[in-house]
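Removed from the display is one protein chain of the complex; every other protein chain stays in position.
Then we have chain A:
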């Protein structure tokens, strides 16, 4: 017997009429008319997501950190995603939100790096963070204007032409802002208050040392792991210092966790008073 169900045959069209594909939402098998009458759909929500990106300026550089998790709703789907990557010589981009859109952004920026950095068509000028940020802003704003957004919030870190640290944000709507401490997503609520203790005013980053900034960011990653259910304790931390290539530290862990507070939590699905 041939075990392939496909050759078993089906009721003869001449006797029973053509199969009604509308039954049980069967696909239309190349029926173009029906396929095109279905509205085109753009992304309406992120699917696999990355949570916060946290960053702060210090005296002569920037630190950016993001964990390595990719969530599928509440499911921990991936734990090996590097959401911070290098563009050009001295710029890094940290991306939160939809992971597939993040990978699209990564491809776009790889292409940008090839056209701008490999072929020197501008007399020795380098691709710097402000240029990368401006480019990303245009991409994200144009996509939102097509009602087909790239579902991300992005932090661009690097240096200005005058070698001062650069840190700026852009999101799926094309809204941008610059600041001495930037966190996306949950970090904007939990980590920003901790980082603003170091930089209460924008220019105060000039008094912050690399060690202070690093300690604060690592503390933020721990605090976020305590309370952000979509975060992991494994993260990547990138240090940018003027005149040096970005230093990537991968597979860092939140150390000295203390969960004793958890037994006292009331509400939020735990014990009620």
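One rule holds in what follows: contacts are C-beta pairs under 8 Å (C-beta built on N, C-alpha and C of every residue); 3 or more make two chains touch, one makes a residue touch a chain; residues count from 1.
The rule is short, and it goes like this: contacts and distances are computed from a predicted model.
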Absent chain [UniProt protein name; select from "Proteasome subunit beta type-6", "Protein DPCD", "Signal peptidase complex catalytic subunit SEC11" or "uracil phosphoribosyltransferase"]: "Proteasome subunit beta type-6"
Option touching the unshown chain, where A:1, A:75, A:147 or A:266 are the choices: A:147
Contact with the hidden chain (one of A:17, A:243 or A:267): A:17
Where the unshown chain meets chain A, residue by residue: 16-20, 22-23, 25, 38-39, 41-45, 141, 144-145, 147, 149, 169, 173-179, 188-189, 202
